[in-house]
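Sending over a structure as structure tokens; questions will come in a sec.
Note that one protein chain of the assembly has been removed; the remaining protein chains are unaltered in position.
Letters are used for the chains, namely A, B and C, taken in the order the chains are written, and counting of residues starts over at 1 for each.
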Amino acid sequence: MATIASKVAPNTQAFSASRLERFDRVRQFSLDQVTPLSVEDMGLQAMANVSPPKWHLAHTSWFFETMVLEAFEPDFEPFNPLFRHLFNSYYETVGTFHRRDQRGLLSRPSVAEILDYRANIEQRLHQLSNNSDDQTWAEIADLVMLGTHHEQQHQELLFTDTLYNFSQNPMNPAYASPTTPSLGHIPNKSTDQPLALNYLRFDGGLQFIGNSNEQFCFDNETPRHQSFLQPFRLANRLITNGEYLTFIEAGGYQTAKHWLSDGWATIQNNNWLRPIYWQRSDSGWQQFGLLGLRPLNLLAPVCHLSYFEADAYARWAGKRLPSEAEWEHAAESQSAANSHSRPANLAESNQLITVPCDHGEGLLQLYGDVWEWTASPYSPYPGFKIPAGPVGEYNGKFMCNQLVLKGGSCVTPADHIRTSYRNFFPADARWQFSGLRLADGID
Amino acid sequence: MATIASKVAPNTQAFSASRLERFDRVRQFSLDQVTPLSVEDMGLQAMANVSPPKWHLAHTSWFFETMVLEAFEPDFEPFNPLFRHLFNSYYETVGTFHRRDQRGLLSRPSVAEILDYRANIEQRLHQLSNNSDDQTWAEIADLVMLGTHHEQQHQELLFTDTLYNFSQNPMNPAYASPTTPSLGHIPNKSTDQPLALNYLRFDGGLQFIGNSNEQFCFDNETPRHQSFLQPFRLANRLITNGEYLTFIEAGGYQTAKHWLSDGWATIQNNNWLRPIYWQRSDSGWQQFGLLGLRPLNLLAPVCHLSYFEADAYARWAGKRLPSEAEWEHAAESQSAANSHSRPANLAESNQLITVPCDHGEGLLQLYGDVWEWTASPYSPYPGFKIPAGPVGEYNGKFMCNQLVLKGGSCVTPADHIRTSYRNFFPADARWQFSGLRLADGID
Amino acid sequence: MATIASKVAPNTQAFSASRLERFDRVRQFSLDQVTPLSVEDMGLQAMANVSPPKWHLAHTSWFFETMVLEAFEPDFEPFNPLFRHLFNSYYETVGTFHRRDQRGLLSRPSVAEILDYRANIEQRLHQLSNNSDDQTWAEIADLVMLGTHHEQQHQELLFTDTLYNFSQNPMNPAYASPTTPSLGHIPNKSTDQPLALNYLRFDGGLQFIGNSNEQFCFDNETPRHQSFLQPFRLANRLITNGEYLTFIEAGGYQTAKHWLSDGWATIQNNNWLRPIYWQRSDSGWQQFGLLGLRPLNLLAPVCHLSYFEADAYARWAGKRLPSEAEWEHAAESQSAANSHSRPANLAESNQLITVPCDHGEGLLQLYGDVWEWTASPYSPYPGFKIPAGPVGEYNGKFMCNQLVLKGGSCVTPADHIRTSYRNFFPADARWQFSGLRLADGID
Partner (left out) sequence: MATIASKVAPNTQAFSASRLERFDRVRQFSLDQVTPLSVEDMGLQAMANVSPPKWHLAHTSWFFETMVLEAFEPDFEPFNPLFRHLFNSYYETVGTFHRRDQRGLLSRPSVAEILDYRANIEQRLHQLSNNSDDQTWAEIADLVMLGTHHEQQHQELLFTDTLYNFSQNPMNPAYASPTTPSLGHIPNKSTDQPLALNYLRFDGGLQFIGNSNEQFCFDNETPRHQSFLQPFRLANRLITNGEYLTFIEAGGYQTAKHWLSDGWATIQNNNWLRPIYWQRSDSGWQQFGLLGLRPLNLLAPVCHLSYFEADAYARWAGKRLPSEAEWEHAAESQSAANSHSRPANLAESNQLITVPCDHGEGLLQLYGDVWEWTASPYSPYPGFKIPAGPVGEYNGKFMCNQLVLKGGSCVTPADHIRTSYRNFFPADARWQFSGLRLADGID
């Protein structure tokens, strides 16, 4: 299969390394990421909620062009005036945008043209950096930092979207082959057991959550503020595929009382009987993933759940999902004490799937593997102000009808995730790398 | 037009007055309420979200039959076994139920049969009361109390649903004629001005909200718990039709930046250009209401807004909606100090529409006129437990994708509303008596 | 249950009997027809394709008011100006009309007001007749005749629509009780056999079809014209429930090859597994009808089939449906020879359901019982001209995507049906009294 890797010209300019080191690194990852994809894979959009890989590549460049170059480049000229429309996602203040559900119809511009577009934007960023004094650059740097985190979000989406796209193809395409020997071992035999599930107690009280803003964070993580918590308990690890299978086998999807009303309607109307990528075959349960169709790993964290499914599991188990504040407070409390035997399963591990929990103390798997659904609707923090200008549309206007997820997943870059990070999706979204950790009150 | 009033037999039994005084009073109000309706009006269901008036009458009886009589009546026999299915709303644990969007197709049972059903249930409740010792009755009384508040909720819905039903009829039917002389005066001339809008300051801090449970409350109002509030300011009164008209005339419905992303999509997809019951005629703005089509009263509180519209107005005004905790804390703070010059415009006022705010000090119009949208998603309070049995389905399973409204409306009975009362609707619901009060932070 | 019969004032005016005899008789039948219905039944509209009984009563009056009175009455004043909009069905040249799918929301005007409207129109028609000289009346009479046949069409629709409305009610309301003793005998035992199915040969050739226009007919039956027919054979009787059951039991609904492509998609998408009103119970097959839920009569003609189902049955049976020209030519050929042992099962028989075929010679059951689907799309006859004025919208604009049915049904008035009559419905319509007769070519 033809890949696009060979078409990427090496970047030979002399960059101002310190200013654009992160930028260069993040941009390169996007290109590395699409190496296993064919030109044809790059155009796929299997539902309105996903975007074609090539669109992600173009949109992340559009972001730098529109938010940085247009504001700071002398004699700014757009690379292609039509791209302002085609690769705008949802920024009403920037102008019109192409219909979201028709991004997959853009066979033109080609992948090659989009790669040219990327290279052009990068070259101009470097030129801008070379020509900017420190004071101007200080202004620019914040937007560039935002742009790199924006691109990292789209890198995760490129993974989730590709997985969904591939799941609609009866040929079961695999994005990659297993990269580590350990993955060859699928510990789903009855003798294998997950690490014991236990609950850590937290006293609650008046606690700070949110970002104190010393390093980069998104606007929605601010302002840091006090929140009052009742005492609570939080599970030491994520729920596994095996545990979720028990819920299924106990009739979980057939029992209304476990479900929110909207959740029950959702699974009935769409005939959901199991997590989105699970299949039952003659040889047992299988899961489709970025590594293709493989036997279900009963010890690995359950992944690609909607909020409705995570919540139903928790009710069935007699527990509940944690609130965002509980999760964040607990994570902050543990950060010093916590010594993992293995680094978090984030994008850098290159596993691309969830993996069983190592033995250890404290709160395990807080970061990586799966985004953990919280019970907290995505609302502005007290005192949150929407920034002026187009970047004001980045987060604020989505603070309705979504729920917060915490901790990043196996396809989240390590330098992109933070304790205060607030991911958010609607309750029925299940194509993300999303799972759950149980919580409980204290009577 | 034929009405159903004459078909209601007077209730001549000797009731145990103290035990069922509230029950009798609430039940009678349901009958009084449908007096102006024709038998044909009683069957209308103009959209899936509303129910026919006769269905409300039957369902509220079903509630007592299923939750009380079935549990406590010796030798319980259903009035009609099919009613268990037809008039179950959404109680999965009780059994099947008729499709919600087809309640309007039930020409049988007739209104007359449903009135018989009501009378039968009432008679059996009285018999049960007469035959119960105090200890048993204590158990029963809680469910009866719940049933009366349940019926009061449906009384409000019967008003809102009838208004929606009538709004779909080009004949513009009026539920009632104006009952008070004051309503004959529509103070919409340019010389009339609303009471000045100003903001009361609250210091916030760690405050209790929720119901302490000494009197009746719904489960969702509990447990009373502490919540930490930043200092904030709350407007002294509701936003008026005139103020909302200024928002419209300023292009509010054409300006994306005022709107949540979902809200902008909603008004675009449905071509919303004004509140649901507003019309523009040659002689100026009019509003359809329970009193028919009348000139828009610029001084009266704006009513029948969705959350999206209330939120957009607040953004346009440079303010925000209050959180539920802010509203409740402020309301508790004011309860002693507040001396209205006029009682709240609740159902007892029999105005059936919103009315201009009287002059006065403190927080005005806290109760009645319109349910006030808060910025708070409808979530369980910390420590909330879903009760066992069917009543557990009353509130808990709806705690997702809805927002809390406070304070009651002009069609809410006075003995039904409380400071801790949590009403909830999805963000796009606009057929309720819902409006807004502005809030603001303190920098 | 309250009925509306008592509200119908006797018509005591001295009518010009000869001119309006048919008018009076048809109008009276509409009133008789709704006698078993409650006021609440009168407002039902269980899907967009059906209309509430009261709307039928009003619309047929609107037709006379708009097409006759407005054109001929001196100083014409509308009964109610809004009725012109509310009770216009689809006449674009007359003006606007109420949304078809919202006719069920018109609780106002009431049934009583609509009955007043009917009486008023009738009184004015008589006055017009009394005041018209013969020449003027000759002009009027054609429109009055059209109006009576229009009303007869709506009388059949009132039956079909009421049946559909009632079928959506879990209480299984019956429009009427069996009126003849013979219906008490349900000959569905295995020993009962239908009259033998055999085929009559017709030589075809150049034959006339269409109406020669000496008596009343609709415009779509003209002009009478020649059509060339291949030799063909036509079955002596209709297909029975028992025969259709054999098709079902042979996997008819599970076998794609019997079905038109659109038909297969229709039954798959809507999960059709049997005719619309058939149910399988523990005690065997039942059919819901105007007489309520009754055991399936295996000897009676199968009824309420869509074209797709009729066509699939014919393919499965190795035959085909007749063309309209074949049916009409065969019927004309037989009209002299045919002597039924029993009159056709039309509305006057008051059976309201299909009944087994009597023994006899020739083509039996040509009229009544069920409308017979033909294979002929509903197209204009050669030379067909759309009449000028509103009546031009009566038939011509529907000549697309529908198929012709012939012969009338058990709810068609006898003086309304003709050999040349062209009924038409879309291929997926199955709430009509529609069935099939097989045809075959001659090799």
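Assume a residue touches a chain if its C-beta (ideal position, glycine included) is under 8 Å from a C-beta of that chain, and two chains touch if they have at least 3 such contacts.
Everything numeric in this text was worked out from a predicted model, so none of it was measured.
Shown chains touched by the hidden one, complex as a whole: A, C. Looking at C:Thr35, C:Thr93, C:Gln123 or C:Ser177, the residue that reaches the missing chain in the full complex is C:Thr93.
Contact with the undisplayed chain is limited, among C:Leu20, C:Ala375, C:Val391 or C:Cys410, to C:Ala375.
Remark: the omitted chain is touched by one listed residue; of A:Asn169, A:Gln193, A:Ser212 or A:Gln268 this is A:Asn169.
Seen across the whole complex, the unshown chain contacts subunit C at 90, 92-93, 206, 225-230, 256-257, 259-264, 307, 311, 323, 375-377, 379-380, 382-383, 392-393, 397-401, 427, 441.
Taking the complete complex into account, residues 1-2, 38-44, 46, 82, 85-86, 98, 102, 104-112, 165, 168-171, 173 of subunit A touch the chain not shown.
As a convention for this text, only the chains that are shown with their structure count from here on.
For this pair, subunit B with subunit C, the centres built from the Cα atoms lie 46 Å apart. Rounded to whole angstrom units, the spacing between the C-alpha centres of subunit A and subunit C is 60.
Taken residue by residue, subunit B touches two or more other chains at no position, since every residue touches fewer.
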